[in-house]
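The complex appears here minus one protein chain, its other protein chains still in place.
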Amino acid sequence: MKKFAWAASALILAAVLLGAVGLGFSAQTYQPPAGVVIARDLGRTILHGKSYHHVSLDLSTYPDSSGVQPDGKPIHPGGNPSWPAYGPSNLFQVPANSYVTMTIKQYDSGEPLNNPWFATVAGTVDGTATIDGKRVHQISADHIGHTFTMRGLPGVGSKFFLNVPLPPLPEPLVANDAKHPRIITFSFISGPKGRYVWNCEFPCGQSVAGFGGAMSAYGFMSGYVNVV
Amino acid sequence: MTLIDEQHGASATGGHHESVEDRDLKERIALWLFIAGDGVFFLLQVFSWFYLKGLNVHGMWRGAACSVSAACTLGDGSDLTHIVPKAASWHSLTVAGLVILSAACIWQAEVRARKEQNRGETVAWVSLGLVTLIAGIAVLCLQFTALPFKTISGTYASVFIFFMGSVIAHLCLTLFIGLAVWNRLRRGSANLKWQLQLRLARVWWVWVAFSGAVLALVSTYFA
Amino acid sequence: MTTTQSASAPLLEDTILEPKAGGLYRHQHAGTGLLVGIALGFIGWLLSTSFLQSNESFGSDMTTTVTMVSWVIGFNIGVGSFNAPIRWLLGHDQTHHDELYAAGVGQGWKRYFKFCTDHKVVGTQYLVLVMVLFGVGGTLAMMIRTQLLSPHSTFLSPETYNSIVSIHGMVMIIATIIMVSGPFANFVMPIMIGAKDMAFPRLNALSFWTVVSAVPCLLATFFLGGVPAGWTTYAPLSAQAPIAMDAFAITIITFVVSVTVAGINTVVTILTMRAKGMTFGRLPIFTWGSMIGGALGLYAMPAFLIAQSALITDRVTGTSFFVAAQGGTGWLYENMFWIMGHPEVYVILIPPVAAVLEITTVFARKPLFASKVAIGGMVGIAGLSIMVWAHHMFTTGWAPNLGGPFMLTTELISIPTGIIFLCLIGTLWRGQIWTRLPMFFVYLFLWNFIIGGVTGIYLSDLPADQYFHGNMFVTAHFHYTLLGGAMIGAAAAVCFWFPKMTTRMLNERVGKVSFWMIAIGIQITYYGQFLEGFEGMPRRVANYDPQFLHANLISSAGAYLLMAGWVVMAYNIVSSWRSGEMAGANPWGSKTLEWQVPTPVPLENFLVEPIVVADAYGYGETPQTSTQLGEGHR
Partner (left out) sequence: MERPSTAHIVRGILLLTAIMTAIGVALGILLPNHIMPRQMSADSHAAVMTVIVFSVAAAPVAALVYAVGLYSLLRWRHKGAEQPTIDGAPIRGNNAVTTTWLIVSTVLVIFVLGWGLTFLSSAATPHADPLEVNVIGQQWAWSFQYPGTGVESSKLVLPVNREVHFHVSSKDVTHGFWPQELGIQIDANALQSSSISTTPDKLGSFSVRCSQLCGLYHAYMQTKGEVLSQKNFAAWLQANGASASSASRVAVVAQGRAHS
């Protein structure tokens, strides 16, 4: 019987070790300093005769993830100077089935897309985005800064798909604190409750097809949107 | 339990009596097994050459790539700027020739050792073989500096350079064996076993010469 | 020739060595290996960062590669792998006493931490290493199952999850390749054939210490950005991966060296070192298994070597074997990988299967049923396995017309595999089934391996494969074969040979508890994963559709039970090793040679050279007491 007591304690020890390892791995997940950014409430708005809860989100795309944002907060602690990143966070929260207006300040340069299709706006209200005041449905696939592409996790909002291409800044103006970033505004109707994923579909990373580096490292050009 | 008598030199854990012939048998089988494995490696190299050439993905078998592969984007073929020139054939062929020559020398040495038990001549032939081998390695290094393309210049360049790398690796291993055999013969520390060891070296040498020659021919005449 | 030496001659390990015997070996052990390895690794890192970092696109890859290679070489220098070759080069051959020192004479427990050429020491070292590796792999498996407890779990980031999946796979593959051919083909096989050691004791030690030097590189990947490409590391995804991929490739290349020398060693040993009268007809089935497995490894590993070398040149020098934009193709990698990959599955499987047959004869107290057919079956498996690789590539589109031929070869393999089952049940038939712990695992093997085999037939046929490929069904299938089959066979082998290796019995009661936890755990875990597969859940996903939740809960629950079972078994091994009841020389009443020598086995195994007069399966024919030994032996 004594043996079994020892076996039990061995089990407990193993469980503790596993727990510790688990916590270690879990802690590797990138946590943005700004935490989960919750969309600002703008009351209600009417679209096609239907009343929606109206919220807004402001994001920026920076060329140098190791730098700081205009407000002095770090963009991506431990970031790599040659890696771009979204700011202020990579985790957002918006209410379900509401009218979300997103404004993205684009500080980065651009190049051609791997897949020209992502130069087309998809899933926004009336399928357009407003770039520096001009409403567009599509921009040149050869000059793309980044894209904001969003869809549901498996089994969530299967009808929901959002893609907005972000035009680039001319090379000399590129900087985390550029005076006049490209400003892209668009609105979409958020899907049902659940966890959504967003990422950039422009090859702004290193290595094969430009999808290594920042693109394959969680937290730079990728994140989640909680729809509650 | 009889303990070993020292004349018989190296034996496994030393404790047991092992005749030179037994030892040689083991080493010969082991060598052939190793060559069999290396043969698979060799065949797969040739396979990659013809597979990539046949597929010629994106027209890049001998199409030059953009300056750094990291910056390569897919899709539009804009990376294809010009046709990669073939490497000068004389390097590869010279290397192959030299290695075959050195294998022949080792073969001679082995014959001398077996037929006449003549240590002096044997050492001479082995030395000759080593010199030609080193010459081969030298030419190979020269070829590296003289290549008309870079590693990033498409698949032809890739496989070509990979071939060179694998040949260099084989030649260095051969050099190690050759030096050891030469040194042991010279010092006379390869006592009873000397021509047996020489025979093993010869087998390996011939295989390296053969595989190296085939790679040279493939990369020269099937570009 | 039987020596007429009296058995009371002093044991070899009692030899008084000359003061300087062993030369450099005297000062070398795992610790110095570690030191030199780290030192050289650091120097390599320093040099490469200062001279190669300038290259923007490949600098960091070069640095990683150089550092890892320097570590591996440094470790092996430090532990003593290169002493003998250098001395050979210089013509200072090792003396008899040097070799006795290398074989561990007069070093007590310390020899287990040295470059020791005694096959029994190497076998024991392997056993411990394998247990450690299984611990690591199992831990990672628990991470995976924990992440999958909920559909949209945030326990791990997708990045971390992907690298855990990859490293779990590779650790387990390495561990399963060496789990039988390491401990038992080294410790047991030479005694089985009446040999005094392996044919090349130094290569034997080399094969062990190279694996040891490779493992840190594999685990380092977690701190270098992770390997997101699965254990198959399909290019071009692996060409895109972070620098961790370079460490991974170096691991594989080092491991290939280990398997190659081990394979050569095993085959040569069995071909040339059999005792007098140990004809091929009398060779125990396990030695056949070891030989076939070893030979197959020689064929498989070079393919892995070239795949990973080409991959690393792509990453470090910018060649383009696998990068489509520059003319490469992933199909080349996939072909090379599976030319290695499928034979490698049988490199893993055949030795444990042979061990299971060996054990069955002892615990059914019967001759092996149709032993020649069994050997033929294993040879047939090995032969066919080199012609089936493209069944892993049915859906890759590389050669649509080859679907038929590869379906044929793949399904043909089920014939020799079926033979193994025939021999197993034929041996049980009318036996005296002695249900001790090893036999429990034999029955579990029987149960699992049938399931693994049958599900394999679905996958071999295109219409079903078009649905099951790349989905959890595949995962469940190969876990049933590799874990439920091979690993359980290895567990049987551990329980069976434990007394010979450690001089003590494995505690039977604790053992049975662990057995039932493992047995039930496997069924639950992989029933759950079969369900996921049928319902259509893809492999290697960090989050999944909630429709698969119940199946994943089942699988995770089973996995925890399974892990607990292995922990209890590990505890049992450790505690019995320390304080189990002493075992006699032959507690199982087996007839194979390793049980006829004293326990603990003396250096060079046999006090008197054995003469073999019969095979080891004379149960029910020759009287209980007699062995396969002739009068030459006491």
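Here the chain labels run A, B and C in written order, and each chain numbers its own residues starting at 1.
Here, a residue touches a chain if its C-beta (ideal position, glycine included) is under 8 Å from a C-beta of that chain, and two chains touch if they have at least 3 such contacts.
Because the structure is a prediction, the values reported are computed rather than measured.
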> Considering the full assembly, with which of the depicted chains is the omitted chain in contact?
Replying inline: A, B, C
>> Which candidate, C:42, C:113, C:467 or C:516, sits in contact with the chain we can't see?
In response: C:467
> Just one of C:201, C:228 or C:438 touches the chain that is missing; which is it?
Replying inline: C:228
> Of B:44, B:57 or B:95, which sits in contact with the chain we cannot see?
Replying inline: B:57
>> If I consider the whole complex, including the chain that's not displayed, which of C:28, C:329 or C:529 touches that chain?
In response: C:329
> Which listed residue (C:162, C:251 or C:556) would be found touching the missing chain in the intact complex?
Replying inline: C:162
> What residues on chain C make contact with the chain left out of this view?
Replying inline: 158-159, 162, 165, 228-230, 234, 236-237, 240, 324-325, 329-331, 364-373, 395-397, 403-404, 407-408, 411-412, 414-415, 418-419, 421-422, 424-426, 428-436, 443, 446-447, 450-451, 454, 457-458, 460-464, 466-471, 508, 531, 534-536, 538-545, 588-589, 617-621, 624
> Touching the missing chain, which residues of chain B?
Replying inline: 57-58, 74-75
> What chain A residues would touch the chain not displayed?
Replying inline: 114-115, 117, 120, 122, 149, 151, 153-154, 158-159, 161, 163, 197, 199, 201, 203, 208-209, 211, 215-218, 222
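Following the convention adopted for this analysis, only the chains that are shown with their structure count from here on.
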> Using mean CA coordinates as chain centres, what's the chain B-chain C distance in Å?
Replying inline: 30
> Taking each chain's centre as its mean C-alpha position, how far apart are chain A and chain B in Å?
Replying inline: 53
> Distance-wise, how many Å sit between the C-alpha centres of chain A and chain C, to the nearest whole number?
Replying inline: 44
> Which residues belonging to chain C are in contact with no fewer than two other chains?
Replying inline: 57, 323, 325
>> If a residue has to touch 2 or more other chains to count, which residues of chain B qualify?
In response: 69-74
> For the complex, which residues does chain A have touching chain C?
Replying inline: 3-4, 6-7, 10-11, 14, 17-18, 21-22, 25-26, 28-30, 153-156, 194-195, 206-209, 211-213, 216-219
> Residues of chain B touching chain C in their complex?
Replying inline: 1-4, 6, 9-16, 22, 25-26, 29-30, 33-34, 36-38, 40-41, 44-45, 47-48, 51-52, 55-61, 63, 65, 68-74, 79, 150-152, 154-159, 161-162, 165, 176, 179-180, 183-184, 187, 189-190
>> Going by the contact rule set out above, which residues of chain C touch chain B in the complex?
In response: 3, 5, 9, 12, 56-58, 88-100, 102-103, 117-118, 196-201, 260, 263-265, 267-268, 271-273, 295, 298-299, 301-303, 305-306, 309-310, 313-314, 317-321, 323-329, 331-332, 335-336, 339, 603-604, 607-608
